[in-house]
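These notes concern the structure reproduced below.
A single protein chain has been omitted; all remaining protein chains appear in their positions.
Let's turn to chain A:
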Amino acid sequence: MKSTSITPVADRQLRNKTSFSQTVSNSLTMAYRGLLKIRRTPEQLFDVTLQPIIFTLMFTYIFGGAISGNVQNYLPVIIPGILVQTVITTSIVTGVQLREDMDKGVFDRFKSLPIARIAPLSGALLADTIRYTIATVLTFTMGYIMGYRPDGGLGHVAIAGLLVIVCAWSISWIFAFFGVIARTASSVQGISMIVLFPLTFLSNAFVPAETLPNWLQWFVKINPISHLVTAVRDLSNSGTIGWDLTISLIGAAIIVAIFAPLTVRAYMRRT
């Protein structure tokens, strides 16, 4: 047994501020913790593995004939749509898991450590990008198996995937906020679904906006999800980068700018 003596308080270098580099390093460590947890409990990944497979199959064969005449013609429409819908739905889990995590004793320790206050949040959110990546790859793979051959080429498909992951990460801040303020994990799930369902379905993800009644078209066209879906379609189907991509990224930035500070403040207050 080692006998190390404690450094007296007077000899310690103490700082009351957390530097930016420490914040980044703390967040990365917390993300590493998130990855370890996924590795320990792989069943956490059921939703991101099964949902892309089941939804892609289901929606394509159900709506394909009705909307585009046949399944083959529907694939370029539905794959980007289902990709956005699946990945963004996945981001709800971030909030739910955050709530569950915060109820555990280990969060007390995180709070008592001299680390960046935001690290447990940003780390959890960062680790969840692995989930979005899995969902993205699986959706495109399912599409490929079903005969989808995006004209944009692999490079543009990769950019499209990245765009969806970035946007899902931004949106996950909304659910993280619910996660922090809600009392139970199931209520996080509930609130998040109510927000997300109208957003994903009242968009051009599954049907062309032109087929909708006028008043609904108005909403569908301003819905940021529609812009994201269009941006992904442009990228993967024709390899073009349009205005929609810019709007999606601006929207994502606005969400982070609003919800990241809100979430962190609520998180700090809640003890």
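In this section, contacts are C-beta pairs under 8 Å (C-beta built on N, C-alpha and C of every residue); 3 or more make two chains touch, one makes a residue touch a chain; residues count from 1.
The definition used in the following text is that contacts and distances are computed from a predicted model.
Trainee: Mind telling me which option in "succinate dehydrogenase", "Peptidase S1 and S6 chymotrypsin/Hap", "ATP-binding cassette domain-containing protein" or "Amino acid/amide ABC transporter membrane protein 1, HAAT family" is what UniProt lists for the chain we can't see?
Mentor: So, among "succinate dehydrogenase", "Peptidase S1 and S6 chymotrypsin/Hap", "ATP-binding cassette domain-containing protein" or "Amino acid/amide ABC transporter membrane protein 1, HAAT family", the name matching the hidden chain's UniProt entry is "ATP-binding cassette domain-containing protein".
Trainee: Given the contact definition stated above, which residue among A:114, A:153 or A:208 touches the chain not shown here?
Mentor: A:114
Trainee: So which bits of chain A touch the chain we can't see?
Mentor: Within chain A, the residues touching the omitted chain are 1-10, 12, 14-18, 22, 25-26, 29-30, 32-33, 36-37, 40-41, 104-115, 119, 271.
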